[in-house]
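Every protein chain except one is present and positioned as in the full complex.
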Amino acid sequence: MTAVTDREQLAYIAAQAADSRVNVELDTGDMTLNIGPQHPATHGTLRIVAKLDGEQVVSCDPIAGYMHRGYEKLTEVRTYPQVTALVNRIDWLGSFANEVPFILAAEQLMEVEAPPRAQWIRTVLFELARIANISLFLGDMGAQLGAITPVFFAFRDRERVLNQIESATGGRFHPNFDRIGGIKDDLPQGWIDETRSVMTKMRTFCDEMEDLLLGNEIFAARTRGVGVIPGPVAQSYGLSGANLRSSGVDWDLRRDAPSPLVWSELDWKVWTHPDGDSFARFWVRLQEVRESTHMVDQMLDGLPAGPIMAKVPRIIKVPAGEAWVATENPLGEMGYYIVSKGDLVPYRVKIRSASFNNISIVPWVMKGVLVPDIVTILASLYFILGDIDR
Amino acid sequence: MIDPTLAVELAYWQQTAIKTLAVMLVIPAGALILGYVFLMKMMAFMQSRLGPMEAGPGGMLQLVADGAKFIQKEDIFPARADRWVFALAPLVVLISTFLIFIVIPVGPDLVVESLDTGIFFALAVSSLSVIGVLMAGWASANKYSLIGGLRAAGQLIAYELPLVLAVVGVVIQAGTLNMQGIVAAQAEGEIFGLGAIGNPFILTQLIGFFVFLVAVQAELTQPPFDMPVAESEIVGGYQVEYTGFRFLFFFMGEFGTAFAFAAIAAVLFLGGWWVPGFDISDNALNWIGPLVMLAKIMLVAFVIFWVRFSFPRFREDQLQAFAWKFLIPLSLFNILATGILKVVF
Amino acid sequence: MAPKLPGLAKGLGVTFRTMFKPNVTVQYPHVKEEPAPRARGVIALHEENCTSCMLCARECPDWCIYIEGHKYLAPPRREGGKPRQKNALDRFDIDFALCMYCGICVEVCPFDALFWSPEYEYSTPHIADLLHDKAKLGEWMETVPEFEPYGTGSEQKVKQVPS
Partner (left out) sequence: MSSSETDEAVEPVEADELRDGLVDAFRAELGDAVVGSHVEPGVDVWIRVTADAWRAAGEFARDRLDCTYFDFLSAIDWMPSPFGRDMDAQEDEASADGDEGAAVMEQGVAGGETRFQLLARVHAPAKGYGLFLKCDVEGDPPTADTWVPVFAGANWHERETAEMFGIDFAGHPNLIKLYLPGAFEGHPLRKDFPLLSRRVKPWPGIVDVEQMPGEDEDEAADAGEGAGS
């Protein structure tokens, strides 16, 4: 809570109002409809200025920045453990998955390798975060299209996954469990069996979603052929994750990028879909959640015994140098570019978040669609506001 | 006319007073029952929740509490709103609901006015709500409500036609427009010699029943046809600027109309207040008629709300195409088939 | 199982079946759900262990731990020995309005004076009351659960909570 006086607060709000008039050149022809920043379809405070001609969208550009917390400035004054605590608030649904690339980049700079048991537990929690994140998307996609029931199924079953993350790490949304050289603590007793039962529950959830939405003719009518993004355009905008794989580009960092985590030791399949429309994005994510539940089962069977923390000095000073590590987060490719000058605090951390690129394609994909399709396409691109604004 | 229950001579104005009072009570009660049983409890159980449990035993008084809350809310007019039109819009919607109940029979003698053109009057009056919705959409001086109002106008008009055409099949088979006559027709008639359970038109008019239910779903702007109040796109459509008791009118109008249309469907397709085993003019039906009607209304309302909680919503153009290209031809075919069969048998 | 129903009918089937399955609501004020023993609800202070070394206050990213202490001469351990100089803790406040529950202070404390307790019902009408002082943090000590034993294959040793 920064100690900003009321006067500054009022000046800031006045500037905001001025901004809305100056930035958007007013065009009297069409009707300009402001969707957001407080709007149910925008997962948080994204504002979309859509120029409508009747129900047809002439142009549509999102205005981000209502949730900008200035992460890259904050990381310049924080030590590495403090940044880890801070950084899992960027994509607050894929909790644990935010910390992993930052810690891996720091480990790469320090040339430290976490023991195998720590790597396996990291990957288990990574996939649990993916399941928790994407299962909410499956429910929310239904809600955006008007079906009220799926979102409650999503929250009901996702609760069990969050309980598992909480009983292992202590925090449901912000685990802060990853350390340079290993993880903070080991798994409690009985955790593995409980997680297996949660995984079977999640598979029945996926079947319910398939029955409720995927097979539904109305859902198909609303999403097939809506918001088609061809492969090359997706690549030039830097879309990542399920948005890229649903446009036919077979690229998944878990398989293609060398990473100390244990994805290479499991057998699993990367799901792609040729169409690139909203239906394909929903379909790819549904298969990915199922795939993740199978991966977690395999990992729980093969969890090695051993220590969970490598030899690391108490006060961490990362040697000078630059490192980049990106992992396949639930929303897409998230990467950290750490520039270190050898002292307690990183010199510069560039945070490449998935939703930033995923939403930069909105002006291109929204030309000429109908108003209800704005919501469908936004829901299918699936962004988290914190990920866009950082 | 002797009022059967009181068996005392009542002047005409006294009867109308009682009947109006009865209708004035039925609508809020019907809205409360439907609202509580389906919107609160059934929806909750379908979503593996409990629904409201704190207000009253099992949360029964939740809607009463909501009503009180709405009434004490501030009555806000948007700055550039068209005051008179804004104020009258909810009333117009509510009036159309009240008028429908005039012709709905609940017992051999229990009907406000047994008009000869009963069903025709009911459908004509039910299209009044379109005007109320348009007034609300325009008067709120808000982009979202304008879009909502226009969408509602397009949708309600598009689905008036299948609604009426579905009823025509029933009228052909019953031979009369009078609701009591339709109930009587269903009581006496028999299919293929099997007279015991009479001939509820749902058996012979299945297509008509399906088209009627779909059209009712659209008239009530409920998912999968809730474009006018699509909360994830236009945040409540024409209702967005309404607060306090005006929003209560809209809410009561919505559920009152659901109650009314479920009642019409019960009369047209499920044999109204008649139950097998009773003679049509038996005085006892005056007592059990309303209960039978309530049971049938709850059955029909269950299907309406069950569809509401399970489906996503259509897009605007798909909704119109579905009405014009699929429902209307289907109902015309139904009329044709009924006509031919009527002549043959 | 069921014949290839059209998608719409399958959707109805799912909602109909869910109607009869048990629901998951926990009616909070009457029935309370047990958070996991490791849940980070509130921080408890074991005052005897604290030597006011200020490490937690320095490491806290949100700057929400305020410590004041003074030195005093403690009686020597062995009679005739030199009087020992110890730190006394006057003030140890954690402002839970600022705290982001990251757990760095609990981890960095070299003398195991801070512990996590899964207690979560300490909301107050005034935000100022979220500044828990030394006594309040001491009260939370009772709610700190024993550390859970670890799963198979772990080489961690289970820590003890000072009684």
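A, B and C label the chains in the order they appear, each numbered from 1.
By definition in this document, contacts are C-beta pairs under 8 Å (C-beta built on N, C-alpha and C of every residue); 3 or more make two chains touch, one makes a residue touch a chain.
Everything numeric in this text was worked out from a predicted model, so none of it was measured.
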Query raised in the report: Which of the chains on display does the removed chain touch in the whole complex?
Result: A, C
Report summary line: Full-complex touch with the removed chain, picking from A:56, A:108 or A:298, is A:108
Report task. Consider the whole complex, including the chain that is not shown, and state which of A:49, A:300, A:316 or A:339 touches that chain. Result -> A:339
Query raised in the report: So which of C:85, C:123 or C:152 would be touching the chain we can't see?
Result: C:85
Requested in this report: With the full complex in mind, choose from A:224, A:269, A:348 or A:367 the residue touching the hidden chain.
Outcome: A:348
Query raised in the report: Which positions on chain C touch the chain that was left off?
Result: 52-55, 57-58, 60, 63-73, 85, 87
Query raised in the report: When the complex is taken as a whole, what residues of chain A touch the one chain not shown?
Result: 2-4, 12, 14-16, 18-19, 22-23, 64-65, 68, 70, 72-74, 76-77, 108-109, 111, 232-233, 235-238, 249-251, 256, 258, 319-324, 326, 333, 335, 337, 339, 341, 344-345, 347-348, 350, 352, 356-357, 360-361, 364, 389
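The working rule: only the chains that are shown with their structure count from here on.
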Query raised in the report: Centre to centre, by mean C-alpha position, how many angstrom separate chain A and chain B?
Result: 45
Report task. Could you put a whole-Å number on the gap between the CA centroids of chain A and chain C? Result -> 27
Requested in this report: Identify all positions of chain A at which a residue touches two or more other chains, and write them in rising order.
Outcome: 149, 153, 156, 212-213, 216, 218-219
Query raised in the report: Where does chain B touch two or more other chains at once, residue-wise?
Result: 46-49, 309-311
Query - Complex contact set, residues of chain C against chain A - result: 6-8, 10-11, 13-15, 18, 24, 35-40, 59, 61, 97-98, 100-104, 107-108, 116, 148-156
Query raised in the report: Tell me, which parts of chain A touch chain C in their complex?
Result: 1, 78-79, 81-82, 85-86, 89, 117, 149, 153, 156, 159, 163, 166-171, 174, 176, 184-192, 208, 211-220, 303-308
Query raised in the report: Given the complex with chain B, which residues does chain A contribute to the contact?
Result: 31, 33, 39-41, 55, 142-149, 152-153, 156, 212-213, 216, 218-219, 221-222, 370-375
